[in-house]
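Apart from one protein chain that is not included, each protein chain of the complex appears where it belongs.
Right, chain A next:
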Amino acid sequence: MAFTERVKQRLGQSSRNSLGIAVGVAVLLTAVGGAFNRGFVSPSNLLNLLAISSLLGLAAAGQTLVVLSGGEGIDLSIGAVISLSAVLTSQISNGQNGLLLPAVVVTLVVGVLLGLVNGLGIYLAQVPPLIMTLGMSSVIEGIVLVYTQGQPKGQAPPFLAALGTGQVLGIPWLIIVWAMFTLIIWYVLKYLVYGRLLFLVGDNRSAGRMSGVPVAKLVVGTYALSGFFSACTGILFLGYTNTTYLNIGDVYILPSVAAVVVGGTALSGGRGGYIGTVVGAILLTVLDSLLTTLHMGEATRGIINGVVLLVLLSIYTRQPKDA
């Protein structure tokens, strides 16, 4: 009796446990990298890894919220919104600092609106999130193609480029921006009504509705927030790469989901958090970088990436389906 109680209690903390595992694996991978190549653990390389992680981490921020909101929530339009945002900012600003502000405002508004459309389609029209955001994704990619006529023009204004590649006191700006975002998201999830309700509604949407939670506002708003974070990612990505090309965001679609899951957030919603996603994003970036360092071919990298993910997830999910 006492034993089963203790087991249940331990399993109740499984989301915390999976966070611990993810941190452990990330440290282990870094150590392995260091063993093969001392340069891998040099401060500059570690900071560089973090800076690269920050873009994935930001892309996965919206994904985290959407997955937490439950109802099989997922946002596959993240990649397309990132691509569109980079293109929009670059074309509108045309490389001039003076036009950066309007460019950013327009980009953010468009990102939020696209997320809003996702949310409305999912909540009001009852389209499954997977289908809705996938469809949205191809619509946006089509728009990008028409808007740029296949040839994106312009480049990042100097200010944005500095933000994307510059450093302050040796620390890349990207990391600082990401840290700020992380702090805000952590605070919102932990202390604001929105965050607390997100976990509850994610766990049981019908119960949320019957307890008086404005579920429609909450869920639709969450998809809009995902659009917002994708737009932010696109803008920063432009700063990081300086110029843009078509479909640059595609590489983030599945890794954003992977980062969320590796970070211990349940795909069924209601459990997890953004700190886990941060660790997940770092872990995935370190793994990818390590495999590159080891001069592995594209195919081998893909295989090992997949195996690591599967092993991690099979450890996480070793918990009872129902209590």
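To be clear about the criterion, contacts are C-beta pairs under 8 Å (C-beta built on N, C-alpha and C of every residue); 3 or more make two chains touch, one makes a residue touch a chain; residues count from 1.
Rule of thumb we're sticking to: contacts and distances are computed from a predicted model.
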Choices "Heme exporter protein C", "ABC transporter", "Metal resistance protein" or "Anti-sigma-K factor rskA" - which one is the UniProt name of the chain not shown: "ABC transporter"
Candidate in contact with the missing chain, chosen from A:Leu124, A:Leu145, A:Val168 or A:Leu192: A:Leu192
Option touching the unshown chain, where A:Gly73, A:Gly221, A:Gly234 or A:Gly273 are the choices: A:Gly221
Where the unshown chain meets chain A, residue by residue: 5, 8-9, 12, 191-197, 199-200, 203-204, 206-218, 221, 270-271, 322-323
